[in-house]
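Of the protein chains in this complex, all but one are displayed in their positions.
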Amino acid sequence: MNILYLIDIVGTMVFAISGAITAFDKKLDIFGVSAVAFITALGGGTLRDLLIGSTPVAWMNDLTYLTMIAIGIILTVLFRPTILRLRHTLFLFDTIGIAVFTVLGLQKALDIGIHPVIAIMMGMVSAVFGGVTRDIVCNEIPLIFREEVYALVCIAGGVVYVSFGLFTSSTEYIIISTVSFIFTVRILAVKYHWKLPNF
Amino acid sequence: MNILYLIDIVGTMVFAISGAITAFDKKLDIFGVSAVAFITALGGGTLRDLLIGSTPVAWMNDLTYLTMIAIGIILTVLFRPTILRLRHTLFLFDTIGIAVFTVLGLQKALDIGIHPVIAIMMGMVSAVFGGVTRDIVCNEIPLIFREEVYALVCIAGGVVYVSFGLFTSSTEYIIISTVSFIFTVRILAVKYHWKLPNF
Partner (left out) sequence: MNILYLIDIVGTMVFAISGAITAFDKKLDIFGVSAVAFITALGGGTLRDLLIGSTPVAWMNDLTYLTMIAIGIILTVLFRPTILRLRHTLFLFDTIGIAVFTVLGLQKALDIGIHPVIAIMMGMVSAVFGGVTRDIVCNEIPLIFREEVYALVCIAGGVVYVSFGLFTSSTEYIIISTVSFIFTVRILAVKYHWKLPNF
């Protein structure tokens, strides 16, 4: 699973950059920017670990995560204009990150015996809660509650993952299918402006 | 305790409806409405379980809760005008729900050896924290911090529960007394506009 780990830590860095950029826009100081970057990158996995009772939370056992976040913050401070210009590239990494976070979170919940329906929720929480917290601390109604379909894409991806698991025991196959599914659907959703109805 | 369980799951549904209706008013999409419904219904019990260290949190072990929330969301989507007209009935269920959540939360804390004073707080947290979180994610100062006396009613109910426990070992009697107490006082508080002083 080395490739998953690699995407996991790169995804963490991309999430940190997304948090740092939001915080910049709010005119926070460098501590605020760092704090929002941390929260955005680690919030999802942290909430998942707290809810399923897996503590100390995961990032406490591997300093690589903090290191990647620190790199993300430094990159944002030094190269913000460039990063803003690269937003399409970042969006691709962000989407791969979301897909991998969903799979890792879901699998972790299954591993400790959580019911698959709840595990699917935990996969989604791992992927989206960081962004929700980012918006709450920046004093906005979370973006995800208003416009984005990506939480639903994560849930659909989780259903794919669990369903495929009933038919094959090839973990690689299941993971690749799920990540591709989430990646493709989210790209399509953004490209064609799919929205959930609000009433 | 079948009747308590029944009220617990119906109360969960009523809380979900209350969250969904608030989210509708904020023009959230269907994912946002669902998320706020979940948070409102499960937030109190979740915080209690995290604080007392009872993880995985309770609703992960019984899919009935998620099912009742899903039903609450569907009912809100389909029958919102009717539900708004039934708000007095809903208020009664909400009040019974609060009373039962208080008793169940308090008893759970006592069961794992928490000091009664803290257990009373945990009963109150179980009953009110869902609504607090609903207001925070919807970007408002929590209603409960500004106008409602019901947190205090839950604490008073907790005191009744623990005090009666010193004099009798009849659990049914204690539970019925406490639930009736909370129910009655909250109805009176709302009917006669009891308010806490703000200075």
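Read from first to last, the chains carry the letters A and B; within each, the first residue is number 1.
Everything below uses one rule, namely that a contact is a pair of C-beta atoms (placed from the backbone, for glycine too) under 8 Å apart; a residue touches a chain by one contact, two chains touch by 3 or more.
Worth saying up front: this structure is predicted, and the values here are computed from it rather than measured.
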Residue among A:Cys138, A:Ile174 or A:Ala189 that touches the chain left out of view: A:Cys138
Which of A:Leu4, A:Leu28, A:Val117 or A:Val190 contacts the chain that the document leaves out: A:Leu28
Omitted-chain contact residue, chosen from B:Leu90, B:Ile136, B:Val159 or B:Ile187: B:Ile136
Selected residue (touches chain absent from view) among B:Ala16, B:Ala99, B:Ala127 or B:Val149: B:Val149
Hidden partner interface residues of chain A, rising order: 23-24, 26-33, 35-36, 46, 50, 55-57, 60, 63, 66, 77, 80, 136-139
Residues of chain B (touch criterion as defined above) contacting the omitted chain: 50-53, 112, 114-115, 117-118, 132, 136, 139-142, 144-147, 149, 151-152, 195-199
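The rule is short, and it goes like this: only the chains that are shown with their structure count from here on.
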Whole-Å separation of chain centres (CA-atom averages), chain A against chain B: 31
